[in-house]
Each structure stands twice: as C-alpha cells, then as structure tokens.
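Below is one structure, written out as structure tokens; comments come after it.
Note that one protein chain of the assembly has been removed; the remaining protein chains are unaltered in position.
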C-alpha cells in the first residue's frame, strides 16, 4: 500500500488496512518549512531556557528536549487538536509540536499568571487541553495511563480520536507502563506508545537497568505491534508513527514505537554529565543532529534552499526574544490564587 | 547433562552449567511416598477447610489450593529450610510443601494463639520464617518483590540460597511483577518465579485480561529464561524447577516458570463458579487430577503399591482430625495482644 | 416510594440510574462484570467479589462495563485519563487497602491535574472502594484508609452510613466534577434499610444531624454512625442526651455543623474506625480546639482503633474495632 501524505491530512483515515508496510511520503515546500520551524523552535526554546536558568532568571527543575526534536514533531504531525498527547518531565518539545503557544509556555516558566497554567504548573506540568496536551508529567511513567484513558474515551465514545503517550526508556521499567500496555492490548485501544530511548535514565545508562537490547522487545509481553525508528530522522519517525496511528484509528490496536535518540544536554539544566562517554556524546551531537539531518534531506528534495531555513531561524530568534520579554513583563499571580483551581466546587470550604 | 537426583539432595549444586536440557530423575520409594504425602496433605487440608467454612466453624477469606498441588510440591522439593519462598492469597499449599506445621496452620485458621502467626495473620498471611516461608500474601503480586529481595540478600551475602516466588496468572498484570522481574534480570538474582496459571483471576478468564497466550512469553520483556511445565504433573514441574534452581544457584540468573493448572474449587470458599465452563472444569477435575497423575506414574515405577498410598491417606485423615481437634481446643489470644508485635521497639509508646 | 434494600443493592441502583441518564458514565474494575466474556453461552457474571455490580453488564454492555486486569495502577490511572477526556468513569478499587497499589494516579494525577493546569481541566472520576474491619479479612483487607485520601488536597472523600445514604451520596459523587473517593464500609454493605426509588441525590458537603441532643455531641460517619446510635440509646437511659452528627463527607468537611453541635453541647466524642494517628477523629478534635475553643467544656475524645494493623482472630479483631462501650467510656472519662 502506498499513499500520498500531507501534513495535517492524516486525520480520520477511514478503512485503512492494519498494515505496517511503508508508504511513500510526499511533502510540499510549506510542509517542510512548517516541520523545520517546529523543530527549530523547540531547539531554540531549550537553548534559551538553558541561558535563563544559568543566569537564575527562572527556577525550578528543567529538563531539555534538545536532540530529540524529530520524535515529537514526526509523531505530532499526524495529530489533530482533539487527539490527545501525554508527556514527561522532558515535555517542552511535545508541547510545541502539539501546537501549544510558545509565548504562553515561556510565561509559565517565568511563573506568570499569563502562562499556560497560570503559573501553577511550571516546566513539568505545562498543559493545554484545547490542544489535546494532557500535560508534561513529573512522575516517570505517570503520563502513560493518562493517554491510555484518553484512548479509552475515544473507544467508548466512538470519536475516532487517537492518543499518543511519550515516555523515556527508563519509564518502561515502571509498573504504570506494564499495567497500561496490558490494558491497551486487551482492549485494542487507539493509542500509540512512543518510547524516546535516549540511552539514559538520569545518569544511568539504559543497558544497565533495562534487561533487553531494544525497548521494542518489551511489546512481546503484550502481544503488541512494535516498531523501531531512527529518532534522529524526522522522516523515519513520521513514516512509522503514521502507520501506527492509522492502525490505531482503524481499530487495529496499539503500537509500541521505539525511537532511538540522544539528549544533547544533561539530564537537567546544570547536570555536568560526568557519567557519559565524551566521544559518544560528540558523535551524536556533531553527526546525528536531527535538525541537520532534516535540513540535508529537505534540501535534497530541491523544494527549498538553505536561505529559506535561515529566514525561519531569524524569525524564531525574534520569537524567543519577544517571548522572554513578554513573559518577564507578564503579570505575577496574585498570592491569593494559591487557593483557587483546586476543585470545580468545594463546599463547605473553610480556609484554615 | 544428566544427573541422578534425590529429593533434598539438590542444595548448593556447584558449578552447574546454565542449561535447560533435561536430567534423569530417579526417586526412591521413600521419596515417592514423601511426595505423595505432601500432595495428599494439601488436598485434605483444603477439603477440611471447605467443610469448616461451610459449617461456619472458621471465618475469613479462604482460597483453596486443591488441584495445584503438583506445583508447590514439585518446586519446594528442591529447597532447603533456609531457601525462601513467597506466596499468595492461595498459600496453604506452598506452606505445607515448604514444611510448615499443619497443626499450627490449622490453629492459625481457627484464630488461636497456638497458630503459626499467633492468630494475627489468618489464611492470607500464614508464615514461618524458620521454614523460609515469607508468608502468604493478600496483595496480588505483593509477594514477588519480597522474594526478589530474599534473592538480593542471598546474592549480597553470598549465601548460595535461592528464592522462589509463587503467583497466579492474574498477578503477572501487576506492576510489582514487572518491576521485580526487571530488577532480578538486571542483577541476575538467584530467584525462580513460578506462575501458577490456572486460567482465571477470580472470575475472569486469563485470556480476557492477559494479552499473550502463554505467561512465559512475558519473560521476553526481561530477556529472562522461560519454561512451561504441566502443572498437573509433579514430575514435569520437579524437573523444570530443578533445572531453573540449579541455574539460579550457579549464578545464571532468574527463570520464569509457567505451570499450567486449574483450581478445583471456586476462587474463594463459597464461590458458586457460574462463570466457568462446566465441561472444561469436569475435564480437569476428572482426568487431570495431579494426585491421580502422580499415583499412576509412581505405581508404574514398581517401587510401591496402591496400598502404600492408601495407608498414607488414612494417616493424613487422622492428622486432619487431630489438627482440627487441637486447633479448636487451642488457646484464644488474649484481647490485649492486639497491641503487641507491631514493632520490635516503640518508645515512647502511648496507647490511646 | 421507598423499599427496603441492602446498601449493596442501593449502590447498584445508583450506578444504573447514573448510567441510564448519562452515556459518558462507565463502570470499570476487577470483575465488576465478573466472568469475562459475556458472549459465552451459559456463563453468568458475578458482579464483583461482593456481587454489588451484578446485572449492570447485562443492561449496559461490555463497552460501558469493563472487567480490567488486576492492575490497579493501570485501572485507576486509565480512569483518570478517561475522566479528563470526556468520560465520567466509576472505577472500582476492590478494597481500600489496595490504595497501596494505585496511589500515584490519585495523589499525583487526579488530585492535582486541575490545579497544576491552572483550572483548565476537570476530573469527574468516582473511585468506589470497600473499607473497614469486621469480617476477619485480616491486615491487608480491612483497613479504613479514608484519612489518607482526605488528607490529599484535590480529592473528595465521601462515606455513607446506610443504604439510602449510599444511594444518594453515590449519585452525587458520580455527577460531581471533581475526583471523589467513595468509601463503602464492609459492615454496612449487607445492612438493609429503606431506600427511595428513582433519583434521590444527596449533596456532598453538608453533614446530617442524625439525632438532636444537648449534653454531648457524637461525631460519626460510615459504620460508626450505628455505634453512635447504640451509645446514644445507652446514654439516654442514663439521662444523658447525645446529639449525633453523620459527617457524610470527610472532604469537604462541614466544619460549621460540627462547631454548631459543639457550641450546643460543649462536649464531643469523635468516633472513627481507623487507626488513631493523623485520623479523621484527630483532625476534627483539632478543629474543635482551634475554632471551637470557647465552646469546650471537656476534653474532646477520639474513639478509634489502636495504632496497630488489623488482626485476623475474631477476639483480636473485636478488641481492635471501636465499640459502643468505648464511646460510653469516652463520655465517662470526660467527667
């Protein structure tokens, strides 16, 4: 089966056979620029955050997504606003790829009332229900049952929506992973589980704590489809995620998609990474940068020129500058707001 | 590799290669009678309990092991008192096979101070540390990390002990199963995980909630050795458990041993089993009774006669009679003892 | 019109009413249908270990009544995810003791999503769960852990004391837009009483004055309301007039009702079947010594179980559980 794909044209694919055979991808110039813009936005956003934390202009625990951009963008390209995504502590990339407003995200990180979460969430909890973004999540593995539940909603109500859960290699050791995938497999829920295998959980190499070579092997415990993608190559991720999402929408059940990747920074901002092999890090960062790989392949299509992308870069630099500026000038929450938003309704309520 | 085995001769097998090839089993007449005695004791114990609950002479939640005797006995035959076993809500069989005193067990079920647990535990918590019995467990999957920890003790301290965890098919859906097996595989702990797949978790058929055909397939998620045994055949269980325990003691790491079995009674005493297929149940109970299978094979050796086993039956009937009698006459706990045994030391202690 | 029903049957009726009314209400849990594949000939369902949900899969089908694997983290976590994305799930946690196996989705997700998201989500989830001692179910199947869910901001905790209360409060819990932990005390599940037909929602929050009195206030909830009633009857014969409050909801807590009763009587006993430390009983006593200080004529007494696990043996379990006599003793000690 081959089919022509456009970004954003992939919702509600009817009658698609549950197959894993590849399909030909055909992107327009606009598509390519849009993809590049998302990936570059994520990268710049993270670079900006590193600066801001280093200069103590923002606080909190901060985990950067730089290096893994092809995954969030490659997967979310198949999703509409009402498809749900669940994320992790390393969630900025998923948010941006799912269409969350970058300025509101920045404001959130500055703890402003103008932030996505009114300043109550911060980096590990950025969410936007209007964009189907069920939140970053500070609990490793905690987002996995949430998206499983979103897929259950879709199935019970027959909406045709699909849910996607992003999580790390380390998270696959969590009971929440095991229990969720068991349920999704039993019920053939419309969900895609995307493991971002970046070779580390915090400071511990994956192979030290995960007793199989490929995370994809773990799908055997659920009789689940499993696919491995090159997480540094947008096109590979896009293709494999697209197939899996089609299968899911068509009632063919869940897929575990393992994307091999690397995080370009430490586990958190400030981590000096003494535990990682310098040459290995160099190799990934110098030679396997997902932005470089994308740019090379995009230019090969002949649809655009390097200059087109450099213009995007400038545009994004400007966006970041104004995002920081506006965030910093954004209104601080009223201290009294600590008490609001706990419940929809809570009566009798007595503040003690 | 073949080797001659005797019951109780299997501890501390040194330098054994981690192989799964079968070994020839050679039992003496005494061995066979001992095995039969254990299996029949379990069966009679459970039959007695059913009577006692039906006539309201004992209370509490009661799950019977009848039908699964070959597993507990076949596995525990390889263990010494200082090897640890962890069990489930359906734990009487494991206790008896591990050598826990039957009269003290009965007294426990009568809630007597003379019980294994001084009347504080009851059916779901019978334990005997002197026999390496880490307790039945009321939490499905709760015993799995406990035996993993026992195996960790053995490894850290270099004692050469091995640990065995029994659990049901339903328990393999628990996060505790997944997390424990991950750890055991990473560290090559000396542990044997024995799944008693009796086709149901409470009233729900296994294939309704476990998305793979064989529980053994789940070992793939841990890169772990996996073996399937006929849980109704003592000899098959004995052989496969023996190999796995040898591997474990020799540093070869854990094994997941799936034993296919059936519970002859309802999930708990009083369960009318409307959910199970009558013919299927008949087939298992009439034609696959582990005691019948054992008896047939034991008699085939020519080492003993049916009469030998009937004498054992009578002996056990007598044991049960006196066990119940003594239990019923045993001392009730002093109500004040509700307060003791919580801590080794708790000061300042103020009872409110 | 009201008929006599058991608490279990009243709960069943509430679920059925809610499910008929609102197609987004679903029921999920271990063996809530109870028998797996309904399509198999001659196979009947159990409707849960205690039979509470029998018949619901027949009426609502397997799309809306789902037997889950024995995987509480997945069960409750999935229910939370479903609740934020359009369903209104009723998830059954078979015994409250199993909170140990699924605390994270309640503590860190259900309770916090709305707040962390700045109010931009709601979690209309009901977790039904059986609690309490009294059936010799021993240490891992007898706990009263409602203090644990009450202490978590973002959750509500509701506990009925009779069949009618169970029906009314469960209807409100299911329809509530916040996550509610609905506790079903083992000892009242088979208790029979009058239950109104049809819809009879009881709002979550306000406590109920079970009986007016002037000398001492007995604050109770769930299965301890019956203890309070026994104690009040005995006190009556001794010439002491006891007022009984049934809290109904532990979070939110009807502070005003508690303080009003204290103001009236000047003396209070809180009766709670859980263990003492950080209990509801002590929580309420603390309320009294803060906001009700001027009303206090005597120490506030907490009648609870001791600081121990729940023992198996009948004699020990009886010693463990608070009794009406304990309430009388507490009143006696107040002087």
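Residue numbering begins at 1 within each chain, and the chains themselves are lettered A, B and C in the order written.
By our rule, a contact is a pair of C-beta atoms (placed from the backbone, for glycine too) under 8 Å apart; a residue touches a chain by one contact, two chains touch by 3 or more.
Owing to the predicted nature of the structure, the values given are computational and were not obtained by experimental measurement.
Engineer: Checking the contacts here: which visible chains does the omitted one touch?
Structural biologist: When the entire complex is considered, the left-out chain reaches A, B, C.
Engineer: Which of these, A:125, A:161 or A:225, touches the one chain of the complex that we don't see?
Structural biologist: In the complete complex, the chain left out is touched by residue A:125.
Engineer: For the chain not shown, which residue from C:70, C:280, C:315 or C:328 touches it across the whole complex?
Structural biologist: Answering carefully, the residue with contact to the hidden chain is C:280.
Engineer: Just to verify: which one of C:45, C:67 or C:97 makes contact with the chain not shown?
Structural biologist: C:97
Engineer: Can you work out which residue in B:52, B:106, B:146 or B:229 touches the chain that's missing from view?
Structural biologist: Going through B:52, B:106, B:146 or B:229 one by one, B:146 is the residue touching the chain not shown.
Engineer: Per the definition of touch given earlier, which of B:103, B:118, B:218 or B:249 contacts the omitted chain?
Structural biologist: Only one listed residue reaches the unshown chain, and that is B:118.
Engineer: Footprint of the hidden chain on subunit B, which residues?
Structural biologist: 84, 86, 115-121, 125, 127-129, 134-135, 137-139, 142, 144-157, 159, 163, 175-176, 178-180, 182-183, 186-187, 340-350, 352
Engineer: Which subunit A residues would touch the chain omitted from the figure, given the whole complex?
Structural biologist: Interface with the chain not displayed, on the subunit A side: 59-61, 108, 111-112, 115, 117, 119-125, 137-142, 170-171, 173-176, 201-205, 208-210, 268, 271, 274-278, 332-333, 335-339, 342, 351-352.
Engineer: Contacts of subunit C with the missing chain: which residues?
Structural biologist: These residues touch the chain not displayed: 73, 97-101, 103-108, 111-112, 115-116, 138-140, 147-148, 150-154, 251, 253, 275, 277-283, 285-291, 293, 296, 298-302, 306-309, 311-312.
What we mean here is this: only the chains that are shown with their structure count from here on.
Engineer: Taking the mean of the C-alpha atoms as each chain's centre, how many Å separate subunit B from subunit C?
Structural biologist: 36
Engineer: Any idea how many Å lie between the Cα centroids of subunit A and subunit C?
Structural biologist: Centres of subunit A and subunit C (C-alpha means) sit 39 Å apart.
Engineer: Going by the touch rule set out above, which residues of subunit C reach two or more other chains?
Structural biologist: Within subunit C, residues 68-69, 71, 73-74 contact more than one other chain.
Engineer: Give the residues of subunit B touching no fewer than two other chains, as numbers and ranges.
Structural biologist: 173-176, 208-210
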